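Note that this complex is displayed minus one protein chain, with the remaining chains in position.
Order of writing sets the chain letters: A and B. Residues in each chain are counted from 1.
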Amino acid sequence: MEIPYTVSTRPDTGLWNAKVGIWLFLASEMMLFGGLFSAYVFLRLDAEPGYWPHGLLNVPVGTMNTAILIASSVTVVLAWAALKMRQFMRYKIYMGITILCGVIFLAVKLAYEWPQKFEHFGAYLKTEALEKYEPYLGNHHLMEKGLPPRVEITGHLHNRAALNDPNIKEYEIALDPVNADPTNPALDRPHFLYVPPTEKIGTIEKADVERATMFLPTHSAYFASYFTITGLHGLHVLGGVLVFIYLWLPVSTKLYKRNPEHLANRVEVAGLFWHFVDLIWIFVFPLFYLL
Amino acid sequence: MRSYFSGWSMQVPNAQIAVENSRFALEKFTLILSFSFQTMDASTELASRPAHDPHHHDAGHDHHELGFWRKYIISTDHKVIGIQYGISGLIFLLFGFSLMMLMRWQLAYPGQALPIIGNALGHFFGPGSMPDGKMTPEFYNSLGAMHGTIMIFLGIVPLAFAAFGNFVVPLQIGAPDMAFPKVNMASYQAFFVGGVIMLVSFFVPGGAAKGGWTSYTPLAVIADKGEAYHPFFNGQTLWLVGFIFLITSSLLGAINFIATIIQLRAKGMTWMRLPFFVWAQFVTAFLLLLAFPPLEAAIVMQLMDRLAATSFFMPTGLVVNGAAVHVSGGGSPLLWQHLFWFLGHPEVYVLILPGMGIVGEILANNSRKPLWGYKSLVFSVLVIGFLSFIVWAHHMYMTGMGQVIAAFFQTTTLIISIPSVIILSAFFISLWGGSIRFNVPMLFATAFLPMFGIGGLTGIPLAFNSADLYLHDTYYVIAHFHYIVAPGTIFALFAGIYYWFPKATGRVMNEFWGKVHFWPSLICMNVIFLPMFLQGMLGMHRRWYDGGQGWNLANEKVWGLSGFHWNMPISIAAWLMGLAQIPFIINFFWSIKHGKKVNDNPWEATTLEWTAPSPPPHGNFAVAPVAYRGPYEYSLPGHDRDFTMQNEPVQMTERARRAEPEPVHA
Partner (left out) sequence: MNNPPDVSPDPSEHEQYAHDVAHHVKKYMMVGGTLLAFTALTVFLSYVNFGTQKANVAVAMVVATFKVGLVAAIFMHLSAEKKLIYRILIFASFFVLALFWLTYLAWYDPIHH
């Protein structure tokens, strides 16, 4: 028993089944990421001044990852075109590059970006303590310029034990440039190049701290959204990569020999999903890395 | 005219008949070899495929007898999957109903030990549920939350949408199966996993989720946490995880339905010749497809809140039990509500539309005339689908929205009642002048009409935020929506089960016991839910385990009858209703093997599923059907029979008659 219109198109709609199916799925994915983005929007709009950070993510690395994903979108459509032209070796090459790009994207995210965050520390100060730490915050300078205040001191935490030990009463932080030199006008806005924490040590008393954690999802609404959205996006990237691997394996060579158009359709459908994943990232990148 | 009354008859099945009448006569499909769909599908032309090798097996293209496992458990056949969903849905419905019967004890006899079974249940559900047979408040909340969740997502949606949809829709449109059979199977399996997780949640420390089926934050975020609970295997977290599986299942199903209805309609089956049931399922699928994902996003966020201590829904400065909660804050409980109800409202239309579709089919069939106003029915169902996405905040009138936005939602909510009324009116008018026969499906289908009418009309006061100010979270709301789902949708589902049972099994269910099922159910439904309107108006609060002035007031002062506790007769009616389902359960299973055998079209219906054998083989139709006419051509003038099936070609004599101006709207 065969289902009609799996490969050929139905005359009145002009479509084959899986194409209808994948676009329906993408419509639902639009709603899914729409829900996530709406959460981002409301959490960000509701954040008190200074509580939604900027410049905490590595822009060059993020840009590179964006470029990798865009490149993979190009290669997947070239892979599909190669299949339509019945150039199987070319298809395998382009598909292989696509898979590689996807894996690199994930590796950069999971092996570099996220762990970098987990090693970074931030302490939100109590409102009454902001004046005390003015040397690290430079809020007078910011207020003169009409910029939102800084309420957080970030950097590399030297005494990690302080996180869990109530007997240790202060945090010793190798300060980030923006806290080491807060009145420097060059640091009013985040820089393109990532600058690691400086040598300068700042000591913050726990009593002055509202909340202090490593940059984990629990740290702030910003990181909660960042990790959740990039995490879910990453799961989608992984899913796409797995499907591509399946379409690249010998089992697909067999399908190519039997019905090349069927394989081309499957690659097209998987490619549509992949483009959607790229599309989401095109929004995620500026919203989290740049703005 | 054939009589559908059959008395209780004992038939000793002979072995031969028993073999032939196995529920899924898949052995018949070995006879169905010439597959005429090839004429429609250019890809099966020899030029693009190697010659068919008889030993070459595509998935599903299998001439050998399938083993038990492949035939019944991991089947990709839409009929098997439909029945899997159906049986699972009915079991969950019974379970969810039992939870409510337990709750009714607490409401009727608060604080008292449940006799006989109370202690046993207390041991079954674990410590903290019913010590000495007396229900704890936490357990009552669990019962309430899980009753709602299970009835809606494990009971009605799988039964109304997935079970009936899977079994009937491909047959009614003349397709060999769903567009994506493997995805269909995956959809059932995801549902099964989700259901198991939900059931397991009763038996983890702390018991099942307790925050209502709506899981409002921040309560749901902080619930089931602490020393007595496991960080992951607790009721609320399992509820969230189970839900993800259920949503996945619904999304996969929705994609399948829409693609199937668009792509696999038989030749001649134009959109306006589709049975109304298919239209209803089509719109329902769209609702599930587009409304579920934001809730999935919200569930992921609530899971992050619970497991990773994020603050998507945790506001700044939250204090619990006198201590500040150690989260970053900056989140919003309102965000959860918006994302939840964005699904929540379309969900209620998911619950009703398939039922309306089923009722439409049965009304037309048993009044022997076409449905009145087919075009307006289709139009209404499309408008309901569209509008249902922009009414959700009428569940949130009490959250402090401003006047302008509240007025917007009031307006759209009132407008959406119009197509519902159109559908109900069209159904009523469809009966007018018909030759009505009251078999069991028709009893349930006609009962649906006034019951849904009451449910729908009592929703109108709730649409106004000024009235909702008073009625929100009272038993009035419970009565309103239960009238729609319980004597509404569930009756439609019963009607559908009695109606399509012969197609699935080749036998009818017993008519007498069907009526024994129907009448007490109808009476009990009304005794349960009608007084609840009054209780609600007297201020009785939802979800409260005990106490409260409103509760006392509602219990005692109705129509000046002091000292009369309304919760008692309501509870008794609920338990009687449980008893009334027993004949149905026995009838259902007994009739599979011993019901009276009937031909392929016992109801003399017109739609395409009745042209297939009962039960239909794998691939459904020996020759691809062609539709020549509309779905409800009953009582056509000039025909011998009072029904003309959709695949009957139009005769020349008919054409001549049709050329004449018709005095009566057909």
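Just so it is clear, a residue touches a chain if its C-beta (ideal position, glycine included) is under 8 Å from a C-beta of that chain, and two chains touch if they have at least 3 such contacts.
Remember, predicted model here, so these are calculated numbers, not experimental data.
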Item to check | Selected residue (touches chain absent from view) among A:Met30, A:Leu110 or A:Ile201 | outcome: A:Met30
Next on the checklist: Looking at the full complex, which residue from A:Ala71, A:Ala129, A:Met214 or A:Ile245 touches the chain that isn't shown here?
Outcome noted: A:Ala71
Checklist outcome for this item: In the full complex, subunit A touches the hidden chain through residues 9, 13-15, 19-20, 23-24, 27-28, 30-31, 34-35, 37-38, 41-42, 59, 63, 66-67, 70-71, 73-74, 77-78, 81, 84-86, 189, 192, 261, 264, 271-272, 275-276, 278-279, 282-283, 285-287, 290-291
Checklist entry - For subunit B, which residues lie in contact with the unshown chain of the complex? => result 45, 47-48, 262, 286, 290-291, 294, 334, 338, 342, 389-390, 393, 396, 399-405, 408-409
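Assume only the chains that are shown with their structure count from here on.
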Checklist entry - Using CA atom averages as chain centres, what separation in Å is found between subunit A and subunit B? => result 39
Item to check | Contacting residues of subunit A [partner subunit B, same complex] | outcome: 1-8, 10, 13, 15-18, 20-21, 24-25, 27-29, 31-36, 38-39, 42-43, 46-48, 51, 124, 211, 216-221, 224-225, 227-228, 232, 258-259, 261-262
Next on the checklist: Under the stated contact criterion, what part of subunit B meets subunit A in this complex?
Outcome noted: 29, 35, 37-38, 40-44, 48-50, 58, 60-61, 176-177, 179-181, 183, 251, 254-256, 258-259, 262-264, 289-298, 300-301, 304, 308-312, 326-332, 335, 338-339, 342, 618-619
